[in-house]
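Accompanying notes for the structure given below.
Shown here: the complex without one of its protein chains, the others still in place.
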């Protein structure tokens, strides 16, 4: 009688089917959640008078010992342990005898596994959140050092306007703040206790679900037992959050891969985060960033997997839902290591400010030229057009825009006077973008203050 | 000079390329957002002293007239209007002359379109939220009528335990509360103003971004201009929310399609939401529900489209991002009509309580049999096994479980006494699942209260 | 010097980065392909005079020993073995000394891993193909037994027209023939040898690529070395084929899950492919089919992963591509076990012909009524309308359609005469759909012949 069911069955399960059915190879990582949930449930059964205080003690003592066995790696999975719940209950019977058979009273694996998954997810959310905050701390640190490091800002990968490297760092900082925010949303919707839903119709015993929620750290209890056992929104929420974080990382990685090319040369990675080629001795490759970029594939794939899985499933629990675990675990693991590697790669990144400066091109100040005209009363649209003609003239002449002569400028428009020649100053241009969020050192200091303030608010009291 | 750029260009754009590039066929629906944003920007320019009060008046008067033209369908798109921004500025010049050329001072289409999209999304979120609340109101109404309508609850699509139709209705209610909650999260992250980011580096004029945010109904301003123009998280957030709502609807639809089969016969759809067959005269098909289920495909596809689109894009704005619009518009439209159709179909659904009752099968009370043994002190796991043997015996005999004789019961276990024969009462079973969230009429009344309370809190003050 | 690179590196790789970078935990399954490819390459090097015949012997002897070590589980992975290629070359050096360092001459891991992956995929394709053919054999066998087993055919899940269970079985047969066909396409495009592409620019040695292809069982050699190392179409092709096969299985599973409900009762699964409930003793759940349906999620997710991964990758090899392996392996494994389980479940499926027959409803012959009118010269569209009125009348009366009286029929149209009463014969209706592909026993015999013929053609000579 090792299975949790079977009274009505006469035939044996096919061996291959057993392998197909068994989830222990992957749901074993729910052991901590499963045992924690069972201890709380033993308390609830005692409180409701379903088991005696003595019986509850036997149950929790046994469960704590099983917890210790898992902690130390001593727990031995048996061939008939189809899932973590079966394994724990089987071991409990070995340790404490028949009282083990009382633990499942009123409970089903349907509400049990939903509870386990939520406990696991809540823990993972906290962990990922901390890794994101650490990565963001690194970005602030890097930005703080580079408030005055000028570099080209790009749109369409074309040089657009001068910005600072600090500005670039902080762009990703704010993207990650949204990921942290999404993780908080995930946590809020995950912290709803399904335990007490039974198989689907609700627990028939007078158990105190609110007390269970309190003991297990859930903020609320689910309000509908059918929904309680069939809701996997919290998995989809977290997989989406992981996928979008992965997209952010893919963009950061893309930038750094480009910036570390010989052609850009803005940054170089530490040997600790690079690899070589088995054929080409000179190669030093930004593997960390390429892998980080590539991981967006599996993160997106896992999201797609859960959505496809859930599509069209009838109420309530269907075995299909066992397939919710592996994508969730994989996305958590993927993001876990990716965030740590990206943090490390950023912390050891070398910035080549000279190459950045050398990539600034006077034509990147064409907007400043137009703005100069605007200050003289020319409507912006006209000013834009006149500045564009200056760009065309400099290209035609094959000279940088700041080498155009006063005659050249006057040939374009009489609005131009000698002041135009003073426009071509990158530092001035940077300083002029001084609105909140702009690239000027003052605005950047303001932005860094806001960022530190946000980060401070995220830290646990 | 109808294009917003071109001073540096000598060649003409290829005609096919123009068609490929032009977004006016789909971004025209941003007209209201675009004009509203431009009016606010005109105010900001005046406040900053960039345009005179008179010029600002000319700009806003012109913009209001253009708004009126769009409202009445009188606006005439011209071949060179590559996007909504160009169309509006072109028309503004026709109406107000050269002052139109001042409106774009310090502003780029990059921050403009991001602002437009956010305004549009905020409006759509509110709209979808209202439709969801309406659907939920219908579900409460249906549930209220069916607190005592017993039906089989299913797990694995096998009859599991008796529940009520109210219970089923409310399971979807709570799923939709999570969708509403997600929409709120979307709104919070969308209500961040990018205007003032310029092309990427920040606006060089002393414009008051906070005032702009207030005028346009944004709660915050973006803190980094690079992120301001390149962030499309709000699109991904909304597309995910639409996709998951679509998955919920696909499950609701699946249930109702099954329940409306001849075999189940639990519900039937009004002719108003059914169609016939071009070949088979007798057919009445649940097309509304099938389409609703099928729409989950495009909603998921649109989410995947935006994630694929954003993957690996370098900072900051890239033209790829123009592709963010059609999936967003399509998901909003899809969910708009789907929610309304599903609401209508539910409001006119006929419930066949007799068929539901007839589908209740004594074996669905096997858990109650086990619980009866538990009350006599048998550990649940043993009780489960004994009850399973009774199921097997009844199947072997080819009789319903409640027709087993006392001898039959005793042959299984001496624990069984005459009381066992009273266990087979569906209403009692339902009433016994009385925990919060359970299927009992009392628990359902409690649940409906909680639901009405939640709904009340969602309504605008 | 255990790494295949490193001369130019001074720093050590970060430990976490090493874990992130190392692919040995999953690419170890390429060992057979990798060693086979290396043996062939040793031959090629000898033939080209790059190594002596003696050296080639040393290389191949060592490689064969390593192969034996893997076969017997004796191979010992070392911490510095970053991937399967490194592991094999490291072991080869241990066994044969410095000559091992010659094996990689002109070869890069870029063309090596592409070759390994293709060898692995070709093998997997053959394996999956055989499993599909076995499943199809089971479907033919089931169909052969049920040429006369009448059941309702459904459209929109509404009873539409009588068909046979054989017809249903064979519908899936033909779907799987397309999957087999797609696998053949995959094989054709996979059997293109990249070896000789070097890192990207081509092998500088006069190796005979055509001979290599012949030895390794490739039909062609790649024509462009850049494409050779960066093409992962064969992975995407196979993942798509697996995903679509998974969709077919999800539909088959959905049907069988529905047919095994108490409400339909058309089939029941063997205990060998069912499970019970931990709470509800009476439950017998179609877990095999639910898992099979749910697996479509990960199969689709894996396809999405590879597409997202490849999107926007520059030429040629990028480390991102290391992420091509796990989704491929997972889809192959998933389909492997799923096909075998589904085959087993079908082979042990019990068909309940009585329940199928009982579900036939006279209204399903409404089309036959219309066809009867057509034979009397009534245009089909009119006949369809008149038959629809008869359906409405029978519903209104609450009697089956075949119980309408002659007066009833005449009240609808004078076209009806006594012959109408003979129309209500399910077997006749089935026999009348006699076109190729139709449900009549004759057409089914023809279809089975065609199926067996197709199957025969697939078998290796």
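The first chain written gets the first letter, and so on, giving A, B and C; residue counts start at 1 in each chain.
Rule of thumb we're sticking to: a residue touches a chain if its C-beta (ideal position, glycine included) is under 8 Å from a C-beta of that chain, and two chains touch if they have at least 3 such contacts.
Since the model is a prediction, treat every value here as computed from it, not as a measurement.
**Student:** Which displayed chains make contact with the chain that has been left out?
**Tutor:** By the stated touch criterion, the chain not on view contacts A, B, C.
**Student:** Check the options C:16, C:262, C:313 or C:455 and report the residue that touches the missing chain.
**Tutor:** Candidates C:16, C:262, C:313 or C:455; residue touching the omitted chain: C:313.
**Student:** Which one, A:239, A:364, A:404 or A:430, makes contact with the chain that was left out?
**Tutor:** A:364
**Student:** Which candidate, C:170, C:187, C:216 or C:420, sits in contact with the chain we can't see?
**Tutor:** Considering the complete complex, C:170 is the one touching the chain left out.
**Student:** Write down which of C:57, C:395 or C:408 is the residue touching the left-out chain.
**Tutor:** C:395
**Student:** Which residues does subunit C use to touch the chain missing from this display?
**Tutor:** 1, 4-10, 50, 89, 98-106, 110, 153-157, 160-163, 167-168, 170-175, 178, 181-182, 185, 188-189, 196-207, 209-210, 221-231, 233, 236-237, 240, 243-244, 247, 250-251, 253-255, 258, 293, 296-297, 300, 303-304, 307-308, 310-319, 367-368, 371, 374, 379-382, 384-389, 391-392, 395, 430, 432-440, 443, 447, 450-451
**Student:** May I ask you to list the residues on subunit B that touch the chain which is not drawn?
**Tutor:** Interface residues of subunit B facing the absent chain: 3-14, 16-17, 19-21, 85, 104, 107-110, 198-199, 270-288, 290-291, 293-298, 300-310, 318-323, 326-327, 337-338, 340-341, 344-345.
**Student:** Just the residue numbers, please: which parts of subunit A touch the chain that's not shown?
**Tutor:** 152, 155-161, 257-258, 260-264, 276-287, 290, 304, 307-308, 311-313, 359, 361, 363-364, 366-367, 369-370, 384-385, 387-388, 390-391, 401
In the analysis below, only the chains that are shown with their structure count from here on.
**Student:** Once the Cα atoms of subunit A and subunit C are superposed, what angle does the rotation have, between 0 and 180 degrees and to the nearest 5?
**Tutor:** The best-fit rotation has an angle of 180 degrees.
**Student:** Over half shared numbers or under half: where do the identical copies subunit B and subunit C land at their interface, same or different?
**Tutor:** The interface of subunit B with subunit C is built from mostly shared positions.
**Student:** Averaging only over C-alpha atoms, locate the centres of subunit B and subunit C and give their separation in whole Å.
**Tutor:** Going by mean C-alpha positions, subunit B sits 33 Å from subunit C.
**Student:** Note the residues in subunit A that touch 2 or more other chains, in rising order.
**Tutor:** If we look for residues of subunit A contacting two or more partner chains, we find 4-10, 104, 110, 198-199, 293, 296, 300, 303-304, 307-308, 310, 318-319.
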